[in-house]
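Structure first, then comments.
The other protein chains are all here in position, but one chain of the complex has been omitted.
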Amino acid sequence: MEELVSLRGIVKRFPGVVANDNVDFSLRKGEIHALLGENGAGKTTLMNILYGLYRPDSGEIFIEGRRVKIESPRDAIKLGIGMVHQNFKLIPSHTVLENIILGLKEVGLIINYKAIGEKIKQLAESYGWRINPSAYVWQLTAGEKQQVELLKLLYRDAKILILDEPTSVLTPQECKILFQALRRMANEGKGVIFITHKLDEVFAISDRVTVMRRGKVVFLKETSKTNMSELAQYMVGRPVIFTIEKKEVQPSEEVMVIKNLKAFNDKGVLALKGVNLTVMKNEIVGIIGVTGNGQQELVEVISGLRKATEGSILIDGVNIVNNSPEKIIKLGVAFIPPEPLKYGIIPNLTIADNLFMKAYRYKPYSNGVLINWKTIYEKSEELVKAFQIVSPSLSAQARSLSGGNLQRLILARELSGLIGERIPRLIVAAYPTKGLDIGATEFVHKTLIEYSRRGSGILIVSEDVEEALMVCDRVAVMHDGKIVSVFKPGELDIEKIGLMMAGVEIAST
Amino acid sequence: MAKLLAIPYTVKIQKRTYITRKVSISITFLSLILAFLVVGLIFIFMGINPVDVYYHITMVFSSPTLLFESFKRAIPIGLAALGLSIAFRMNFWNIGAEGQMYMGMFASTGIVLLHLYYGLIPDYLVMFLMMLAAFITGGLWCSLPAFLKIKMKVNEILTTLMMNYVAMYFVDFLIYGPWRDPKGYGFPLSAPFPDYAKLVMLLGEFAYTGLLLLSLTAALVYVILKYTKLGFELKIVGESIDTARYAGINLSKVITLGGFLSGGVAGLGGLTIVSGIIGRLRPRASPGYGYTAIIVVLLSSLNPWLIIPVSIFFGGLFVAGDILQAALKIPGAAVEICQASIFLFIIVGEFIKRYRIMIVQKGGIE
Partner (left out) sequence: MSVEWIEQVLQLTVQMGTVYLLASLGEIYAERSGVLNLGLEGTMIMGAATSFIFSLAYGHFAAIIMSIIVGALMGFILSILVVDMKLNQVIVGLALTMLGIGLSGFITFPEIRKNLLLRLNPYLPQEILATQQSEKLPEIPIPLLSDIPILGKMFFSHNILVYFSLIASLIMWFILFKTSIGLTIRSVGENPSMADSLGVNVYLVRRVTVILSGAFASLAGAYFFIGFHPFWREEVTAGRGFIALALVILATWNPLRAILGAYLFGGVETFQYRLQLFGLGAQSPYFLAMLPYIVTIITLIIISTESIKKRLGAPASLGIPYSREE
């Protein structure tokens, strides 16, 4: 079979890590090739090299047998390579058409909106999609946005399509539509590279599978000749533990009661449409759902970062809706934020600064005006040991820490009782293991379970259903701004959960 | 034009991991020399002998009397820069130090006139009240844009800039109108300040009293930024507003207060102009000290102690400008060119220290 892509001996180093260590990879005409690995295994880096976003330190790239040098996406596009990134690279304030034709020479100077729109419509229909070319991108659902991304590539006649974890924002039904379209593209002779860390998807869609771990290729086979447990082993490097030990504790009192909570999102659309939920002491409640169904807004309202328009949140009987974050922090609500680097950590400040970002204003770390740096450094020393944060020194910049250590730093700050010398009443953890390796994930899980047994009530938001089923005592499914179902792990099968996440089935519980 | 600018070579920029002190200092030094070379070329183009210009600039820093004069100019510049260092710490782009200084001049002159015309204030209280009024007025002038920024997300760069002009015209109005000295033969000048309203009393000479004031303020700013709750909060706000909100910091309070302190210190700088350098209020009393302060604070990388020597250097350039104008009939604007090019070359130098620049041929399909 004809080889579309061949990468040989690719090496890419970033400060402190070798992201790609002598990697070989190939893609054939008409095949869907899954590139499997955990977060941080080097899959995305490798594909960014193929797409010209990064330049390799060494190694060769062959496209259809010709050796090429790809210095920029412009070069990649010329060679017929297209990529759909994990975060869509679309401009919300522009129309579908404008997004698709950006950078195309054939369009000419003056844009013929009508003719191009017609062409886009037909192209979309040939893959079973219905897209209005003059709609604004911000009006589209996640699935439609992905279709626009793909149309962008197809419109350019790309022969090599790279999809970086394309299903993470899709409902199971949307996934099905995507897979059908991808198969059709492969049948037309295109090559598809499908980056994922989900095993079931490998079997659902791919012809061949390459597994990467810690920057190296560790496995390559026809998909039909392997099985799930073999792939899982290569992916994590050891047998996967699918269970976690939990001591049984009877949840006693109500820590948080949310009643009929309503709030708008940044675009002014009602994102919470009457949420009801209770979290008990000693209990871990998980919220699962497709991203963008109000999870983000919910945790923001609880932590005081977003205003609610209606409803109440009682923490130990005190209504905290629309209180300042400071007041809520003082009541003992800890918040492990999504995207630590955006909220939770300031990379340019020291580790001690980051540890005391919230507690600096309370005794004994401050007398109201001055800050007691000596006490802060002594306590920081203690925390770094207790939470096993690997760091050069307390006054090192937080940016020098790895992802796992950053999450430990956040856990240390949020959980260790710096404020009021007690463990938190409520811990809100938004996507606490996103982007972490297995070891760090285990640490986070263990720590959260430990704190729940010690008396905290915990609310975890996750996009990983299996994580939620493993860690939580109760799981709530969120769809379209509402909690559509609450159940205990084991009560429902995964298909049914999937349908509820997609909003197809409303449970009777 | 587009084709022409698409150079077939591309500049590759890489972060440097390490640079020796020697190299770092020589880059700064080289930037300075280059700046003066370029300025020299401009002078030649204008038909001015650059050697004359540089001779007079070096004179300023070698003659004790002129150096003394530079100290005087350094005081308002340094105070404004100290104020800015607070605002810049919280990533608040206050480019309104000039206007805040004018408000400081307005307030301190107001106190003096209240005293002179109405005898409302006893002699010994005048100086204290002048300082208080200058600080508060300058501070309020800056807390308004700070408040607008945090409450309504109004861009502070533009508001502070526009407010400079408002303040300047306001002082113009006063001095051409109600505050014109009736005994001043119709010149646009306020009544001269009595001695106890001038910054000479403590050490007999404005330069000494002023330097003392400057150093004390620098120490205070240092302590605020490093050891107080507010300083820590300013630092976090400056790094990330989202994180500051998440950490429970009261953003409105911190930003408005930070803006107030920033403008207040600049307002004090305004006071030193009328009560130290000139001894009365006149229109356009600041030849752009507030803008120079922006350069000073950035070249000092927000370090309060470094601000003092850097302001003395820039104060010296202002003195040189006056001398050039008087002795060589060269416009004082020469100084502005020197300032701007020194600044531009030094920030380019800083860039070169942080990054390695390589010119490589553009790749493609081999």
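Odds and ends about this structure:
Every chain is named by a letter (A and B) in the order it is written, and numbering of its residues begins at 1.
Everything below uses one rule, namely that a contact is a pair of C-beta atoms (placed from the backbone, for glycine too) under 8 Å apart; a residue touches a chain by one contact, two chains touch by 3 or more.
Just so it is clear, the model here is predicted, and its values are computed rather than measured.
Contact with the chain that does not appear here is found for just one residue of B:70, B:286 or B:341, B:341. In the complete assembly, the contact with the undisplayed chain comes from B:154, out of B:34, B:59, B:114 or B:154. Here the missing chain is touched by one residue of A:94, A:198 or A:214, and it is A:94. Residues of subunit A in contact with the chain left out of this view: 51, 53-54, 72-74, 77-78, 83, 85, 89-91, 93-94, 98, 101-104, 107-111, 152, 267-268. Residues of subunit B that touch the chain left out of the display are 1-2, 5-6, 11, 13, 42, 46-48, 93, 95, 148, 152-155, 157-159, 161-163, 165-166, 169-170, 172-173, 176-177, 288, 291, 294-295, 298, 329-337, 339-341, 343-344, 347-348, 351.
Assume only the chains that are shown with their structure count from here on.
Here the spacing of subunit A and subunit B, counted between their Cα centres, is 46 Å. Residues 10, 17, 227-229, 231-232, 235-236, 239-240, 242-243, 245-250, 362-366 of subunit B are the ones that touch subunit A when the two sit in their complex. Subunit A meets subunit B in the complex at residues 15, 66-71, 75, 78-79, 303-305, 324-330, 335, 337, 342-346, 348-349, 353, 357-358, 360-361, 366, 368-371, 373.
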